[in-house]
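Beneath this line is the structure, given in structure tokens, with notes to follow.
The complex appears here minus one protein chain, its other protein chains still in place.
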Amino acid sequence: MSEQTTENTDVITGIEAPIYLKYNFTAGAAPARFLTQVKEGVLTGQRCPQCAQVYVPPRGSCAACGVPTEEEVVLSDKATVQSFTIVSIPIPGNSIEPPFVVANLVPDGANISFIHLMSECDNADVHIGQRVQGVWKPQEEWGYSMDNIRYFKPLDEPDVPVEKIGKIPVEGWEG
Amino acid sequence: MSQPDVLHQAFELGFTYTRSTGPVVGRFLTELKQRNIVGIKGSDGRVIVPPMEYDPDTAEELSEFVDVGQEGEIVSYAWVKEPREAHPFDKPFAWAMILLDGADVPMIHCVAADSEDAVSTGARVKAVWAEETIGFITDIRCFERV
Partner (left out) sequence: MKEIAIVGYQQSDAVSDAGACNEVELIIPVISKVYDQVGIKNAQDVDFVCSGSCDYLQGAAFAFVMGVDALGAVPPIKESHVEMDAAWALYESMLKIRMGHADSALIYGFGKSSPGELPIVLSQQLDPYYLAPQWVDTISLAAMQARLMLDKGLISEQDMAEVVSRSRRNALNNPHAQLAGDVSVQDVLAQETYVSPLRKADICPVSDGASAMVICTVEKAKEWGLPYAVISGIDHCIETHNPGMRDLTDSVSTRKAAENAGVHNGAVDVAELYAPFSHQEIILARALGLGDATSVNPSGGVLAGNLMMASGLSRIGEVFNRIVSGEAQRGVAHATSGPCLQHNLVTVIEQAKEAA
């Protein structure tokens, strides 16, 4: 699978040398546990035994303390916008039309954000501290994937002040 | 916390590299496209095939190209009974270090043979060209016994 890149001359100055390698990726124990529950429509995190921060998605350790995390915590699919960006280029293989919003979201009950899409919103109105909730695919389409949640849409709830983002309990935010 | 099943996903990782050849590798590949094999003279006069840009012993920049033969002798070989998917053959074959006529350094390439018995150290082999040559190392499709 190669071609010369200088077609108008006989002298070779460059080559196409693509490499394709096949792998069988395995999720770690903590991510596998997380994905198994996402398949059931439940978001979970893991709590650090030292600093009590809850990580989502969990990777099996507290990156701050360097200790294994084991305690599993059920989280809400309601979340707070910690940061966001408006993307004007399409995602290969995704039907979402630009411009769309990609946001760092902290689900209620967790202390760390994950990245997901926002929709059913006016992009110009998206802001830090905004309350949102996951819009799930029909249950029969659920798999081992965060795509089970199509996107997050705004909730009619008061904004969370910046200093409280990442500290909302699983019970939710009353304002 | 119960242990979930191992979740796995097969995937292919592509590195779609385009590489600049520079004058030395470029000359070798240009010659291959024309079904010719060239080496380069090292600091001590040894003919290195495929040509290297610098002499590994002296770090001297090399530039004196030398035509070498399309036949040579097997210096060593490995007989691959179970070819891998990435390999150039889907039936058993050999990788070999081949000292081309006029060269002083063996080059590594594949040798087509019907059985392990047909390959041996010291055996004479010749280059078999690809139907279409494009300026790539696999323009030499393989070597086979003379």
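Think of it as A and B in the order they're written, each chain with its own count starting at 1.
Note that a residue touches a chain if its C-beta (ideal position, glycine included) is under 8 Å from a C-beta of that chain, and two chains touch if they have at least 3 such contacts.
Not measured: the values here are computed from a predicted model.
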{"item": "Missing-chain contacts mapped onto subunit A", "value": "2, 15, 17, 19, 21-32, 59-68"}
{"item": "Residue numbers in subunit B that touch the chain omitted from display", "value": "3-7, 11, 13, 17, 19, 21, 25, 29, 48, 50, 52, 56, 75-82, 84-88, 95-97, 105-110, 116, 121, 136-138"}
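Note that in this section only the chains that are shown with their structure count from here on.
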{"item": "Gap in Å, rounded to a whole number, between the CA centres of subunit B and subunit A", "value": "45"}
{"item": "Residue ranges of subunit A in contact with subunit B within the complex", "value": "2-5, 10-27, 29, 31-33, 35-36, 70-72, 144"}
{"item": "Parts of subunit B lying in touch with subunit A, wherever the complex brings them together", "value": "1, 3-21, 26, 29-30, 33-34, 85, 134-136, 138"}
